[in-house]
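See below for the structure under consideration.
Here the complex is missing one protein chain, while the rest keep their positions.
In this document, chain identifiers A and B correspond to the written order of the chains, with residue numbering beginning at 1 in each.
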Amino acid sequence: MAKYILKRVLRASVTLFIIITILFSLLRLMPIEGYFDNFDKVSSTEIQVKLNSLGLNDPLPKQLGRFYNQLLHGDLGTSNIYRRGVSINTIIAEKIPISVKFGLISFALSLVMGLALGIWMAYSTRTRFKIGDRLGTVLIVVVQAVPAAVYHIVIQFVGSQYAGIPMLFDEARPISYLLPILSLSIGNTAYYAMWLRRYMVDEANKDYVLLARAKGVPSGAISRRHIFRNAMVPLVQYIPGSILSTLMGSLYVESLYSIPGMGGLLVTAIKRQDNTLVQALVLIYAVVSILGLLFGDIMMAVVDPRISLAKKEGSR
Amino acid sequence: MSFFKKSADMLGDKLNEKLAQDLDESAVLNDEALAFSFAEFHPEAAERGGYSNYSYWRATLRAFFRNKTAVFFLCLMAVTLLFTFVQPLLPGQKDPLEVHYGEWGLPLNNVPPNGEFWFGTNSIGQDLWSRIWAGTRTSLFIGFSVAVVEAVLGILAGVLWGYVRKLDFFFTELYNVLDNIPQTLLLILISYIMRPGVSTIIFALSLTGWLGMARFIRNQIIIIRDRDYNLASRCLGVPTRRVIFRNLLPYLVSVITMRMALAIPGAIGSEVFVTYIGIGLPVSIPSLGNLIQTGRSLMQMAVLRYQLIFPVAVLAVITISFYIIGNSFADAADPKNHVN
Partner (left out) sequence: MRICNRVLSLLLCLAMVLSLGCAAYADGEGSVYRTLYSSEVDTLNYLETTQAVTTSLTFNLIDCLVEYDCYGNVEPALAESWEPNEDASVWTFQLRQGVKWVDKDGSEVADVTANDWVAAAHYICDAANDSSCYSVLRDNIAGASAYYDYTAYQLALPNAKDGTDEEGNPAKVIVNEDGEEEVLVEAPEASLDDIGVKALDDYTLEFTLTGSKAYFVSLLSHGAFMPVYEPFLEECGDQFGTSNEYLLYNGAYILSSFKPQQEHVLTKNAAYWEPECVYIDEVRETYNAEASSIAATMYMNGELDAATVSSDLLTAMMADPETADQIHSSRPSTSYAYWYLFNFDANFDEDYEPENWTLAVNNENFRQSIVHAFQRIPALAAHDPLNPTATLSNTITPSNFAMNEGKDYTSYEGLAAYTAEGFDYYDPDLAVEYKDKAVEELTAAGATFPVKVLMCYNPSSSNMANECQVVEQQIENVLGTDYIDIIVEAGPSDGFLAAVRRSGNYAFMNCNWGADYADPETWTDPFVPDSSYSFIYTSTDPETKALYDEYCALVDEAKAITTDIDARYAAFAKAEAFLLDHAFAVPLHTNEISYSMSKLNVFEGQYAMVDTVTYRYKDQHLMDKSMSIDEYNAAYEEWAAHAN
């Protein structure tokens, strides 16, 4: 196992290198107009000066070399446009804690509520009127059917117009955390509930459950010890990724509630063509998502001993 | 070897015996008078195999059609889809791009729904009813195209990624690379080169859309790839392709259908998202994405909310239909549910 992880990490660094190289090449394709405030009135000398100062006139390997050299010194570089002249470390250090805070609270909330709902739904498929299943389905269906861009703004309006909660986030007012966290967790709650129900219903039909039932194992114990645990296996893969990805923030929610987090930073940086910031963010996000996938695989193997990641005899 | 043959023969004999018993029992039920009488040996009956008229797909469909809600939504979706395409051919329909003017030569903007404009008009006086259907056409086209790419590429890549360990490295890293090149950047570059339009959006969404599906399938495959029956198949030297198509995929039919059912609304959702960040379809090509985005900014005025509610309602009907149908089909696709 350790060998396998080591291998994956080594490979990941190669992948990171490929990602960054591709990214650099793509960024050079961006229209140069985007680097200027007032492209209408600049002369060709000014264009050259600007490209020079952004380091865009250098050949690609030289630009890459500069970037890696900086990285080795623990420096992500300096923002060119988004906050000109400010070190990216500073920008990110201000934003990450806020997004992570919101992300973790809502993740925990949605995991607890999602699993509870999923279990209740799966359980109630075996009851007569399937009330839990029906109610849960309504929630899931609504969340699925209404685009996130819309239900977030509806939550904000309803919350502020009818419950008197302030529209914008304000650090000093704890009540202003309520709506953003609700908005953030509702989607994942539905997601976890939906898939857990699906996997549990599938699992409940399996022969070993039938056997356990026949043996007289109480149905609560069957649900907890067998059905739930097996149904969690595919979900477990996503959990480390979800936790890590909280530091990316949420674009919709953070823009609606004025939360100064990471959400939308990448999109803004790309649209504003702040190349150094884009590079830094892509690097961070890539590390996060690669680790998320790796930890997910490890978790999956831990939860279900039948899964093996390392090469086994007779495997392909 | 001879031992095997012998036991196989014995097995055959046993089967015949059992079959005969079964026949006897049915006879018992048919005619009580003949209870417990010995049956005569019929060579033809002995030749009969363990035939059953069970067909997986027929049973699945039967189970599916037993679910009234699902059937209702199937009909609803069929009607919606059909209507989307028939609508422009109906009499009295307006052009989605035509601006309507009132008596004073000024545009009839923000007219609430009435007999003339069924869903009202937008802020420059275009008919919302025809824009919504034109938008639904565009969005469904985008959704279907992206979902097809996602299904084909995603399942193929996911199965290979999960099952063939030699390819694990390649696919894991391919996934990591593609997943981490920001979609926004690609979309901006693609629309810079190709101009914003339907094909640009489809191309950009397909480019990375299949990754999620591939990862999903891969996780499922990893869970079951080392189960005993697959191990057995491998020991018996069954070719990989056969293992994939006979052992793995049938097992995953239910989860794949559900995932697929969500792929189309998912693609429409992505379209809404790219419109939100300002690089979606231009408003001269109506789509559910830009209709909803326009409607969002009008939320503040209660009288204008119809401009948000109508496109969201259409999108919701489509999404809910796909979801319910997908879920019911997934239930129906599980052979365990075929028994009762």
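Note that in this section a contact is a pair of C-beta atoms (placed from the backbone, for glycine too) under 8 Å apart; a residue touches a chain by one contact, two chains touch by 3 or more.
For clarity, every value in this text was computed on a predicted model and none was experimentally measured.
Q: Which residue among A:T15, A:Q63, A:S106 or A:Q156 touches the omitted chain?
A: A:Q156
Q: Which residue among A:I5, A:I18 or A:A116 touches the omitted chain?
A: From the options A:I5, A:I18 or A:A116, the contact with the absent chain belongs to A:A116.
Q: In the whole complex, what residues of subunit A lie against the chain that is missing from view?
A: 30-34, 36-43, 45-46, 48-53, 56-59, 81-86, 95, 112-113, 115-116, 119-120, 153, 156-157, 160-161, 166-168, 172-175, 177-178, 254-256, 258, 260, 264, 271-273
Q: Touching residues of subunit B against the unshown chain: what are they?
A: 97-99, 101, 105-107, 109-110, 122-124, 126, 188, 191-192, 195-197, 278-279, 282-285, 294, 296-301, 303-304
FYI, only the chains that are shown with their structure count from here on.
Q: Measure off the straight-line distance from the CA centroid of subunit A to the CA centroid of subunit B, and report it in whole Å.
A: Measuring from centre to centre gives 24 Å for this pair.
Q: Which residues of subunit A touch subunit B in their complex?
A: 8, 11-12, 14-15, 18-19, 22-23, 26-27, 29-31, 137, 140-142, 144-150, 153-154, 157, 198, 201-202, 205-206, 233-234, 237, 251-252, 264, 266-267, 270-271, 278, 282, 285-286, 289-290, 293, 296-297, 300, 304, 306-309, 311-312, 314-316
Q: Which bits of subunit B are touching subunit A when the two form their complex?
A: Residues 163-166, 169, 172-173, 175-177, 179-182, 184-186, 188-189, 192, 215, 219-220, 222-223, 225-227, 231, 234-235, 240, 254-255, 258, 262, 265, 269, 272-273, 276-279, 292-293, 296, 299, 308, 312, 315-317, 319-320, 323-324, 327, 330-331, 334, 336-337.
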